[in-house]
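Take a look at the structure below.
Complex shown without one protein chain; remaining protein chains in place.
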Amino acid sequence: MTASRDVLEKKESCSHSQDPSETNLKPTASTWTHLARVNPAVGVVDSLLRGVGQVMFQNNPITGLLFLVGIFINSYKYGLTALLGSGVATLAACLLGADRALIRNGLFGFNGVLTGIALSVFLQWDGHVAVYIILGTIVSTIGMMGLAKLLIIWDMAPLTAPFVLTAWLLLFALYQFGQLHPTMLIGPMPVRPGAAIQTDLQDVAGSDRAVGLTATNLANVLFRGVGEVFLQDNLWTGVVFALAILINSRICFGFALLGSALGGLTALVLGGNGVTIYHGLYGFNAVLTAIALGGRPDGLACPRRFLVPNWWSTIYALIGAIFSAVVFAAVAVALSPIGMPALTAPFVLTTWVFLLPMSGFRALQRVSIAECASTNSLVRLRSPESTRAE
Amino acid sequence: MTASRDVLEKKESCSHSQDPSETNLKPTASTWTHLARVNPAVGVVDSLLRGVGQVMFQNNPITGLLFLVGIFINSYKYGLTALLGSGVATLAACLLGADRALIRNGLFGFNGVLTGIALSVFLQWDGHVAVYIILGTIVSTIGMMGLAKLLIIWDMAPLTAPFVLTAWLLLFALYQFGQLHPTMLIGPMPVRPGAAIQTDLQDVAGSDRAVGLTATNLANVLFRGVGEVFLQDNLWTGVVFALAILINSRICFGFALLGSALGGLTALVLGGNGVTIYHGLYGFNAVLTAIALGGRPDGLACPRRFLVPNWWSTIYALIGAIFSAVVFAAVAVALSPIGMPALTAPFVLTTWVFLLPMSGFRALQRVSIAECASTNSLVRLRSPESTRAE
Partner (left out) sequence: MTASRDVLEKKESCSHSQDPSETNLKPTASTWTHLARVNPAVGVVDSLLRGVGQVMFQNNPITGLLFLVGIFINSYKYGLTALLGSGVATLAACLLGADRALIRNGLFGFNGVLTGIALSVFLQWDGHVAVYIILGTIVSTIGMMGLAKLLIIWDMAPLTAPFVLTAWLLLFALYQFGQLHPTMLIGPMPVRPGAAIQTDLQDVAGSDRAVGLTATNLANVLFRGVGEVFLQDNLWTGVVFALAILINSRICFGFALLGSALGGLTALVLGGNGVTIYHGLYGFNAVLTAIALGGRPDGLACPRRFLVPNWWSTIYALIGAIFSAVVFAAVAVALSPIGMPALTAPFVLTTWVFLLPMSGFRALQRVSIAECASTNSLVRLRSPESTRAE
């Protein structure tokens, strides 16, 4: 915590290479890390991959690479806009002179990745959209630093709020601009109290394929929920994403799947639309909320500044995941008059609400500074850019 | 102020029983208080009743009991959901390990009470609603602690914001959930500029009963305004509520009635809907705003951390009450496309805006720390859990 505050407060970037504790790095664990530090080209690739990984709190270039693979499996276009967003956002951070440790950890990349994908998912592709994505990713970098400064008062992280705010503003505006054309995913939907909702779990409304709680349908709910974190509505993409998390952290993997399951289950119990549930839309915010609240600072991966693991914090994380599914429905309704998507706003809102009171609840404990320090030094032996430090 | 900050910052709960100043408690004034401290069952009842009283800033178990009586007069169902909300919210605070002094003062109960009532007023009752209320009240407790941590930077209180945010999210979501059925009170209302508004004061639109500024109608405006603080649209409930406040504080009683009258009057002058005015909907936010801004720290009752009484602060409180009636109309319009209720958001917004600048205006003064201390020690002689300390 104090470390991240320092990083933000001081002007000089921390040059990790001067750290004496890193002189005895084991060669096996740190070959890539070493290369990333001495070779600028590898360093750039490393930063970009970590940026992709940070979307799900995984500060690991291999996880980031697998996330990209998963996106390309679903769509080349989304993969390319993810790279564009990641590159522009990170370049903007470099040009503006952001702290290098933050850049290396991919903390300016993950909002750019999501902004790039979201604009290409909700807008029909043409040259104007490319300009729009570049503008949006630059603003996402500015918003990331701005929100980090705003929230450091409470020792809170911006999460994906810079992406949500930037993408919302750019998407709202499209109704006023004749050169931008929305895809079919966008459109106002007047609310009707007491309207009948089709609650059968299925792929497409009125489809002939298997309807209800079949194994196939449930697998789709589970893994599409993970895939939708990157707006990828694809079963196999979700499976690749889950494996990518597993490589980095078993605990985060567990909470990701648990979150997706709980999000879908909450919607099933309350009678949500079966098609919406099938495509994982009740799951992706719960995935992120469960990782953020339940993930532990083990190794390279999960966020510091969060909860010390115990039974209470696990229950707390699961209540958060359930609530985030309700918040998804609420945000969708609030935006229905203008037909806009909820994005990851439910995750951001729920996680902020659940992290803010931590120090007031004795049953929960933030990771103490001492514990962080030891974790960090352990981590630093493996990778100097290993902590999500925003 | 400093006291409340301490309570929130430190981990240990302040055990009031160890306070030497309480050894010479007068037996008459402190019998119940003493019982509440030594007998756990009485302590629980005391905390729950104070939680009900805190909805109107009245930290007094008898006032809380009378509030409950008033709710049961109007509806058994609302009374029971009030108890459910109060109980679950307080239990959640205990299990999460919140500071005991805060729990004893009912500071986790009042948002739970309102969340419970609101969900049963706006949703048709069934098992899903019970689960929904339990989820909502747990989140209201988490939100209460979160907002307290957020706002302590400015030495501000969360007021009923945890209730408003939680209930809004849960209510917005209902359009997406087939198992939840809204009551007739919810429904989108498209706005039409320049549409004619019926401005005659009356019970039901087009009713044969007395229309206009009759004594009966004005009494309904006045007392239903007090009743609607708990969402109780009932003349006699409002009368019982007013008496309950009077028992605890004459000044709060005066500001409550003045607020209700000013809220209704503002709407009458500006040409608000006569049926809406009759049912006290322009009054209840003004009641709360007037108590919060005008109430004085006399004895057990009114909020500390507010204004030192003088002519300016009284005028300031009355301007706040008038403005809160306009804000009620504004919030109702903003939510009309999705047909959702304003709840007590106008009170929260107005009171925050009017309390924030206090230290910048010489004509207004916050209760000084010294004065608070003396008030507290006076108060402590009567009741150790006497200050609204969030």
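The letters A and B name the chains in turn, as written, and every chain counts its residues from 1.
To be clear about the criterion, a contact is a pair of C-beta atoms (placed from the backbone, for glycine too) under 8 Å apart; a residue touches a chain by one contact, two chains touch by 3 or more.
Everything quoted here is computed from the prediction, not taken from an experiment.
Novice: Quick one: say which of A:Leu135, A:Ile247, A:Val269 or A:Ile315 touches the chain that got left out.
Specialist: Touches the omitted chain: A:Leu135.
Novice: Among B:Val38, B:Val204, B:Ala219 or B:Leu270, exactly one should touch the missing chain; which is it?
Specialist: B:Leu270
Novice: Can you say which of A:Ala36, A:Ala101, A:Met145 or A:Ala342 touches the chain missing from this structure?
Specialist: Here the residue in touch with the unshown chain is A:Met145.
Novice: Even though one chain is hidden, which residues of subunit B still touch it in the full complex?
Specialist: Those residues of subunit B that touch the unshown chain are 153-154, 190-197, 199, 267, 269-273, 276, 312, 316, 319, 322-323, 326-327, 329-334, 336-337, 352-357, 359-364.
Novice: When the complex is taken as a whole, what residues of subunit A touch the one chain not shown?
Specialist: On the subunit A side, contact with the omitted chain comes from 8-9, 11, 95-99, 128, 131-132, 135, 138-139, 142-150, 153, 165, 168-173, 175-182, 186-188, 337-339.
Definition applied: only the chains that are shown with their structure count from here on.
Novice: Could you state the distance in Å from the CA-based centre of subunit A to that of subunit B?
Specialist: That pair's centroid distance is 37 Å.
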